[in-house]
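With one protein chain removed, the remaining protein chains of the complex are shown where they sit.
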Amino acid sequence: MSKFSFSRLKPGEHRITGVLLVLFFTALGVIVLLPFISIVVTSLKDSGMVIRNGFNLNISAETFTLENYKYLFTGGDHNYFIWFRNSIFLTVVQTALTLFISSWVGYGFAFYEFKGKTLIFICVLIVMMIPFEILMLPMYREIIAMKLNNTYLGIMLPFLAHPIAIFFFRQFLQSIPKEIVDAGRIDGCSEYGIFLRLIMPIMKPAFAAMGIYIGMMSWNNFIWPLLVLTDTKMFTLPIGLTSLMGPYGNNYMLLISGAVMTILPIMVLFFIAQRFFIEGMSTGSVKG
Amino acid sequence: MKKGSLLSILTVLVMLSTLLIGCAQAAATEAPAEVPATEAVATEAPATEAAATAAEPVELEVWSFIQQHLDYFVEMSAIWNEANPDKPVKIVPVFYDWASLHDKLFAAQLAGAGVPDIADVEMGKWPMFMNGEVQFLDLNPYITEYAQDLVTPILDMVSKDGNLYAAPSHVGATVMYYNTELLEAAGIDYTTIKTWDDFEAALKTYKEATGNYMFYCETYGAYQFNVLMSELGATLIDEKGMPTLNGPEALKSVELINKWVEEDLLAFIPTGNADTPEGKAAVANGDIAAVAYPLWYMGRFTDEMPDLAGKIAIAPLPVFDANSYKSVGLGGTGTTVDKNSENAALAAEFVVWVKLSPEGSAGLWKLLGFDPVNIQVANDTSITTDPENKFLKYFSSNPFEVLASVSDKMFTQKTMQNSGIINDYLSATTWNRIFVDKEDPQTVLDETQAELLSQSK
Partner (left out) sequence: MKIKINSQKVAPYIFVLPFVLIFLVFFVYSIGSTIVMSFQSVKIGDIQFIGLDNYRMLLNNSDFPIAIRNTLIYTVLTLLLLIPFPLTFAVMLNSKSMRASGLYRAALFMPLLCSVVVAGLTFRFMFNETNASLVNSVIINLFGGEKVRWLSLQWPAMIVMVTLASWRWTGINIIYFLSGLNSIPVELYEACEIDGANTWQRFRYLTIPMLKPTIIYLLTISIYGGLAMFAESQMLWAGKSSPHNIGLTIVGLIYKNGISQGQLGLASAIGLILLVVVLSTNLVQLKLTGGLKKESK
């Protein structure tokens, strides 16, 4: 492990600092988790109460009910599980492809000098900074012209070289010594082999961090899939869930339990994969 | 182990990327081959159609943001198919939430692709589809059979330049809903409230008796303002769609509410509107005892406030004086047909039948409590006094009687290209400046008018 000691403390001081840190983060953690707790508690209450009083943490035997969940899983002919499966598929594929392609591009920016580099990099910044809301309609027209509407490829393709990811990987790679690359060349690696075999392994912390970001972005993506997809069977969870929320979708029972059910699976997944992410992030890059 | 797992991730990545390239190539090579195929289908189509007229139903895609509306279309299509074996339809229902439906329909119309055959459009969003070249089919040729029975002012709302672009779901006549239990406890008989003066007296009695507020100040939305303006016979926009918000009627309307605000007779409810979840909670909680809304608000009571069954009465709106208009049709939904649809004519025939024929209009009433656009329904006592109807059972007065008593003096507010901007500005700025910040009404109205004129086109 590459954990460094921040200060040269004696064992006793270590323990005091440790206790203080734990207290601090426990308090912070509770505050951070409060909205989750409140939404879960609320989902177990009679829906009428919620709208009247807002979210709070009061719950009693009288107000406790599982109706909301029963309704979510059995009532109505909505396609919760289909949407869920679609979202998982889209998120996994989009995240994997985006991480690979964007790190590929980011490496080009970080380790080479070439004509037009600054210009191309400014294009990355432009794509990153132009509000998507105004590009949406022209891009939708293109997707239709390319016959990619109602496909997942149409949702993913414009964002596979994701400007935020490219920028992040570029920044990350700048802190990696160039000697690795030189050593690779001496060893006879090809330019691409250097990236694939020497650089990618040490990018683990960066992949873990960006993986979460891209994954969540894809999981929660709403407006673009809404435009591209037309077939109800292909809808993703955010589109499906939002359809329960409009001013006319007055089904609060579904709304709140449905909201919990979008977060819960992700939480479980995250806790399972947590070790991977945390380890990924705390592996020293240079040691490899 | 580390190296191994990384390697496997890498392999998957590489495989996926080749897969992607593979896909793209496949699509590219397939594309030219596809063209003749579709052509072939296109040329074949008429032949098959002729051969199997009775058997093959035509698929019609329908978008709505009201699930019951979609169910209703599907249900009615079975009846239609029995009556019209020569032109059967198959409804493909697609549900979107309110905002998504309009955004997506707008984008699809702009892009010229992906537009459904039939779509519900809510009146609040109606103006955005009236800009430029309207993409909806003119339904006038299809309504001739029922034309003499339809409430025309409501058709005007969805017409432009003489073309009828939607089949409305209801008249949306605005009425007052009273919580009789609360009013009786305060010693108020709602049937004696005829004018706004009577209403004001009731506000005072209620406040003194209970310490609570009977009515609320609407700071988001413009229903209360629309009601008062309509009673005075004033529109919010002129013939060209330009705002007319600082005339004497507007001032009179605003000052009536403002007077009650200053005398502390009105509640300020969360979100400032009684048709949001928070606002409806205020109604359900009894924080207020009266709301002014169109008849479609009945469904909010029956579906979301079952506890109040039997305690809510529907009554005509209070009026200024004997010359006042008695009600106005507000809000609502129009069902539109895409004029570029391959089956536009059939879709139009079906939509008009489902929504405007006596059967269709009656079905909408039974299912959704929509006051019928076809007046034949109101003449049918088996419908208007049906003891099993959930709306007639819920309310302590009969909505058809109220409707009959106001239908001789209904006002029409036009919904045109700028009403979206106007509604938004009133909600975000004007009401807050007048009722919350207590600024001078005339000044604020003048500034509102000037600002909106500059934003309108």
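Order of writing sets the labels: A and B. Residues in every chain begin at 1.
Keep in mind that, in the parts below, contacts are C-beta pairs under 8 Å (C-beta built on N, C-alpha and C of every residue); 3 or more make two chains touch, one makes a residue touch a chain.
The model shown is predicted, which means the values in this text are computed figures rather than measured ones.
Shown as candidates are B:110, B:185 or B:367; the residue that touches the absent chain is B:110.
Among A:38, A:150 or A:230, the one in contact with the hidden chain is A:38. The hidden chain makes contact, of the residues A:14, A:85 or A:147, with A:14. If you put the hidden chain back, the residue from A:72, A:101, A:200 or A:234 that touches it is A:101. On the side of chain B, the interface with the absent chain consists of residues 99, 102-103, 106, 109-110, 125, 127-129, 131-135, 219-220, 270-272, 276, 278, 420-421, 424, 427-429, 432-433, 436, 451, 454-455, 457, using the contact rule stated above. Interface residues of chain A with the unshown chain, by the touch rule above, are 2-9, 14-15, 17-18, 21-22, 24-26, 28-29, 32-36, 38-39, 42, 50, 52-58, 101, 104-105, 107-114, 117-118, 120-131, 133-135, 137-139, 142, 157-158, 160-161, 164, 166-168, 171-172, 174-178, 190-192, 195, 205-206, 208-209, 212-213, 216, 219-220, 222, 238, 241-242, 245, 247, 255-256, 259, 262-263, 266-267, 270-271, 274-275, 278, 281-286.
Heads up, the rule we're going with is that only the chains that are shown with their structure count from here on.
Across the complex, chain A is touched by residues 2-3, 6, 10, 12-14, 16-17, 20, 23, 27, 31, 65-67, 94-100, 103-104, 107, 110-111, 113-114, 275-278, 280-281, 284-285, 300, 303-304 of chain B.
For chain A in complex with chain B, the touching residues are 48, 51-52, 93, 96-97, 99-101, 136-137, 140-141, 144, 147, 149, 153, 196, 200-201, 204, 223, 226-227, 230, 232, 239, 242-250, 252.
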